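Pasting a structure below so you can have a look.
Note that this complex is displayed minus one protein chain, with the remaining chains in position.
Our next item is subunit A:
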Amino acid sequence: MTSTAQELHPAPVLAPGRTILELRGLEKRYPGTHALKPVNLAFKSGEIHAIVGENGAGKSTLIKLLTGVMPRTSGEVIWEGQPAALATPHEAMALGINAVHQEVVLCRHLTVAANMFLGEENSRFGILQQRAMVKDAQKIIDDLGFDLPAHVTLGDLTIGQQQLIAAARATVRGTKFLIFDEPTAYLTRKEADQLFTLIRRLKGEGVTIIYISHRMEEVFELADRVSVLRDGTLVGTRNIAETNDAELVKMMINRSIEQVYHKEHFTPGAPILEARNLSGKGFEDVSMTVRAGEIVGLYGLIGAGRSEFVTTLYGRHRKSAGQILWEGKEVQINSEHDAIKLGMALAPESRRDQGLCLNLSVGLNLNLPIYKRISNNLLISSAQEKTQADRQIADLRIKTPTRGALASSLSGGNQQKIVIGKWLAHGAKLFIFDEPTVGVDVGTKAEIYRLFGALLSKGAGIILISSYLPEVYELADTLHVFRRGKLVATHGFRAASHEDILTQALAEKQEKLGGQI
């Protein structure tokens, strides 16, 4: 099989506006969860159809059924007028249905090019044409306007970049129907814009697109129609021009939210942590102070060194220069253990790789940091183990049948809540939240921000990393902008405009003029 850049986007045969895919009473039951109650919905060829809903509403489940990843319990899927079994991913792909899943499911140890052509390698007499594949892959990536190399190992890219590669991959195979499940969760604005350009271009070529997101502004920017799922039920479909933010949120969670970014201001207290000219792998000469009662936001592109900076504070990596002061005294933090003992807590960036033990129970994951506290010298208090876990499940409204369910069976947003929840039970003086609301729905986001307020009022400090500018913008008392491993600007609460901050994070103009980087 040879695939070249020329035959990438064969023109879909359907005239726009016709129904290309129809769900008739589509239903999915997992043991213990009725994830999708019979759903009827028709997708028109060439439209961008957004699907929104709370965490655990059944969005990803719907996608898994359409792409043959999971078998359906009952119902029919009609593809171009014919019932389709969709029993395997292969069958879905053969029809032209592709998806970019919520979690990147590619081979991290292979190169970008190998991943792009996985399953359809270019080979001659059984020998892989590696050079040609890298060249083709690079052409596709350049074509799409992504600034990424094709010959590097996928695992060396950031999660956001991997997501772009996954998107590029999905466009390579004669796609007629393409599904994006929260594609922008790990993307910065710039990368998201590249992705939107790609999506619009595909739409122009007649591809039908399903777009799942928790970010309303993206839905309004991109979609033609939007459907809302709640608890596995389709509550309605609207033309985008005939609806608004408030109505969608109301449909999603059955109540209204006045204010997502709930910000309380406290008078900052004594410094908790101070970094002085700190350098390490991925960042250089960073100084900042976090005081009790304040949120320090770190904004920048993914790969700008923010996560490396905080993991170094947390003892995961060695610093190469500089000092760390804790409550005014210089400290040596040689391990995560040291950091936790001082009073730090880190909710890391990647829930799959760093945040969760996926094949263990929700309860164990939530209690992991506090087992020492809930056991005496020898035994764990099973009563405490239960109440602690149940409290976090209730407080964060983690949607799970029981605390004994495996973490892997939860929806993406609910998994994210565990990553945060385990540190709330533990408590700390300094909380570091690295992309805490990735994939979390609007209602819970509001809840989490309220929890931030509660932590601050108890005298804790927070470092908040986000690639989603509105989040840090609306919440951070002090906002630091990172670019290529350096802290390039600092602003007070809402002190600079979005445009200024974006420019500082990107700073392409200065670089082209031969700036200092």
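Structure notes:
Basically, a contact is a pair of C-beta atoms (placed from the backbone, for glycine too) under 8 Å apart; a residue touches a chain by one contact, two chains touch by 3 or more; residues count from 1.
As a working rule, contacts and distances are computed from a predicted model.
Here one chain is missing from view; checked against "Ferredoxin reductase", "Serine/threonine-protein kinase RsbT", "Pyruvate dehydrogenase E1 component alpha subunit" or "Monosaccharide ABC transporter membrane protein, CUT2 family", UniProt names that protein "Monosaccharide ABC transporter membrane protein, CUT2 family".
When the full complex is taken into account, the listed residue touching the unshown chain is A:Asp390, out of A:Glu76, A:Glu327, A:Asp390 or A:Glu474.
From the set A:Thr19, A:Thr237 or A:Gln354, the residue in touch with the chain omitted from the display is A:Gln354, counting the whole complex.
Within the full complex, the residue among A:Arg403, A:Lys445 or A:Lys486 touching the omitted chain is A:Arg403. Although one chain is not drawn, the whole complex shows that of A:Ile340, A:Ile448 or A:Leu475 it is A:Ile340 that touches it. Along subunit A, the points of touch with the absent chain fall at residues 31-32, 314, 316, 336-337, 340, 346, 348, 353-361, 364, 367-369, 371-372, 375, 378-380, 382, 386-387, 390, 393-394, 401-404, 422.
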